[in-house]
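All protein chains but one are shown in place.
Showing chain A:
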């Protein structure tokens, strides 16, 4: 041994050995120049992509210590960590562009529900809580990662160098997430009769939130060359999903879509009932101890 604590004594000197100082470590060397565009729109766009990742990561992390198998516990935590990493880069970029002195934590912990811009697919309860199960969880992972990957593949050429770098890093992660989900869709569809029912039910549940993913938002329309129009990712999404469903011997879900409210949905801060509870949990400690240092 034999000193198990060797190296601990200098902990005070290296304050940030754990995960670096945040975005600078992950995107070291990337040009952080802010492109010539409407600042409000650019900030909002970074929040949209960042909130999708943050809120979905929060949901996935709920599986920690509850997965069907230890290997799956590790895999879902990995995916949640990847998305949390993406969220931090994007919220930090939003804060930087906004330029009023907020940081990733101020944006994550001190905004109210109506200010969050994530799609509703990210926030709904798909299990392990009462809102779903492993089948629904896998169905959402397939839909979400297929969509986000298709968007990120188009974002790598963004005129915002930071968004382009986040996308380049993210597509490797998202390709793994999508593959992980697709493998499970095959297993569940081809496993037992019961597991097949569960994945079909899961796909039906989350499919109701797909139209929202491809609706062009005015923020995206205001940022040509910087933002990706999600409508442009629809054909690729459809093709990938059809390939997976075909291989699994499943039909594409035929379900009614969950409508927007007067044309507004998650991107405009119009969320489902689950969102307030999710934020209450996420923000509770940070908000109840103002001035605290973490």
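In this text, contacts are C-beta pairs under 8 Å (C-beta built on N, C-alpha and C of every residue); 3 or more make two chains touch, one makes a residue touch a chain; residues count from 1.
As a convention for this text, contacts and distances are computed from a predicted model.
For the chain that does not appear here, its UniProt entry gives the protein name "Ring-1,2-phenylacetyl-CoA epoxidase subunit PaaA", which is one of "Sarcosine oxidase subunit alpha", "Signal recognition particle receptor FtsY", "Ring-1,2-phenylacetyl-CoA epoxidase subunit PaaA" or "Fe-S cluster assembly ATPase SufC".
Among A:168, A:208 or A:286, only A:286 touches the chain that is left out of the view. Checked against the full complex, the one of A:68, A:131, A:225 or A:276 touching the unshown chain is A:68.
For the chain missing from the display, the contacting residue among A:172, A:187, A:218 or A:252 is A:187, taking the whole complex into account. In the complete assembly, the contact with the undisplayed chain comes from A:104, out of A:51, A:104, A:160 or A:173. Contact residues of chain A toward the unshown chain are 1-5, 7-9, 11-12, 15, 17-19, 22, 54, 58, 61-62, 64-74, 77-78, 80-81, 84-85, 87-88, 91, 104-105, 108-109, 128, 133-134, 186-188, 190-192, 194-195, 198, 281-282, 284-286, 289, 291-294.
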